[in-house]
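With one protein chain held back, the other chains of the complex are shown just where they sit.
Chain IDs A, B, C and D follow the sequence of writing; residue 1 opens each chain.
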Amino acid sequence: MLLGRVAGTLVASRKEGSMEGLKLLVVRHLDVENEESGGFVVAADAVGAGVDEVVLVATGSSARQTERTRDRPCDAVVMAIVDTWEVGGAEKYHK
Amino acid sequence: MLLGRVAGTLVASRKEGSMEGLKLLVVRHLDVENEESGGFVVAADAVGAGVDEVVLVATGSSARQTERTRDRPCDAVVMAIVDTWEVGGAEKYHK
Amino acid sequence: MLLGRVAGTLVASRKEGSMEGLKLLVVRHLDVENEESGGFVVAADAVGAGVDEVVLVATGSSARQTERTRDRPCDAVVMAIVDTWEVGGAEKYHK
Amino acid sequence: MLLGRVAGTLVASRKEGSMEGLKLLVVRHLDVENEESGGFVVAADAVGAGVDEVVLVATGSSARQTERTRDRPCDAVVMAIVDTWEVGGAEKYHK
Partner (left out) sequence: MLLGRVAGTLVASRKEGSMEGLKLLVVRHLDVENEESGGFVVAADAVGAGVDEVVLVATGSSARQTERTRDRPCDAVVMAIVDTWEVGGAEKYHK
C-alpha cells in the first residue's frame, strides 16, 4: 500500500454511473520519514478520511475490494487511516 | 485515478474486434497545481469527454469496469469529468 | 494504452505451452509527438501488426482480453494499429 | 516479486473491516547487492516476518492470493522470508 496524506478533495459530477456517491480525495505520497515525496493520486474514500489525515491507499484491482468500491472503475482507494508507524525503532508519525 | 487533460483523439481502424465503437483519447497527465506533468496515456472514453476537458483516468483491470469497456483489452478509461478540486484549502481548478 | 512503434520480432521456442502460436513483437514507446521515448515492451500480437507500424499496447490483465491471449501468461498485447492521432488540433501522425 | 528488508511496523485502527487482524509492515526495497535502493512499500504480513528480516513482497492482485489476504483491499504482501540469494556465482546475502 502507498502511504499518503489527504491534501484535498475533488468533485466530478459527470461520471460513470457506478461512481455515484463515492467521495474522491487528493492524496499526496509520503516517504518513511513522513515527508511528502512529490507524487499524488486521486483515490476513493472507503473509511471517512478527512483532509490532513495520514492514510493508506490500495491500488489496482485491490482498490475494488471494499464495500464502497466493488465492481466500480476505481483503481485507488483509501482503506485505512494511519495511527502511527516506526522505522529503525524510531516513531516517525503519531496521529 | 490519474488526473489529466484531454489533449486530442486517436483513430485505429484495424483492431481487436471488441474494441469497435470505443472512442480513444490522448490524455496528458496533470499535477495537483493543474500543470501538465509530462506523461500521457491513450484511454477509452466512457463519459463523452471532449478535448480540453479535465478528467479522471482509471487504469488496469479497473479500466474494464464500465459499460463500454467490459471484457475488452482496454487498460485505461476516462470515467469522470472533473468539475473542481482543492488542495490545502485553495481551489486549483474550476471547470 | 501505450503508444508504440513495432521495432522488431522475438523468437522463443521453449516456453509455457499456452504461449505456442503467439507472435512476439518488440515495441518501442512513442511520445505524443511521435518520437521514441526510450522504453520498450515485448508484446504479443493480436492484430497482425508488422515492423514499423504504429500500434497501441494494452498491459496487465487487459492484455488477456483478446481471442489470442485469453488465459495465457501474457501481460502486454498489441490490440490496435494506429491510423492517426492529433493533439492540440495538429495531426502528429498519419499512417 | 520485490526484494526488501522489514524496516518497521505500522498501526491503523480505523480501516476497511476486512483488514482487521492483518499486521502491516514497512518494507524498504533492496537491490541485488543487498543495499537499500530508496523505495519502500507498506505490506501485509502473511508469514510472520520480523523487523530486519529480508523478505519477498508480491504486489497487485497476487497480493490477495494468501490465506490472510484473500478478498481484502491489500495490494502488497510479504509472502516469503529469504534465506539466501546469489548472483554471478557470488552469495549476496545469507540469513
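Note that contacts are C-beta pairs under 8 Å (C-beta built on N, C-alpha and C of every residue); 3 or more make two chains touch, one makes a residue touch a chain.
Predicted model only: the values in this text are computed from it and were never measured.
Residue C:E16 is the one among C:E16, C:E33 or C:E67 that touches the chain not shown.
Residues 7-16, 18-19, 24, 26, 28, 40-43, 60-61, 63-64, 71-76 are the ones on chain C that touch the missing chain.
Think of the hidden chain as still there; on chain D it touches residues 1-3, 31-32, 46-48, 56, 58-67, 69, 77, 79-89, 92.
We adopt the following convention: only the chains that are shown with their structure count from here on.
Interface note: chain A and chain D, two copies of one sequence, contact each other through mostly non-matching residue numbers (shared numbers fall below half of all numbers used). Mean C-alpha position of chain B lies 20 Å from that of chain C. Chain contacts: chain D has residues 61 touching two or more partner chains.
Taken pairwise by the contact criterion, the protein chains link up end to end in a single open path, with no chain closing the loop.
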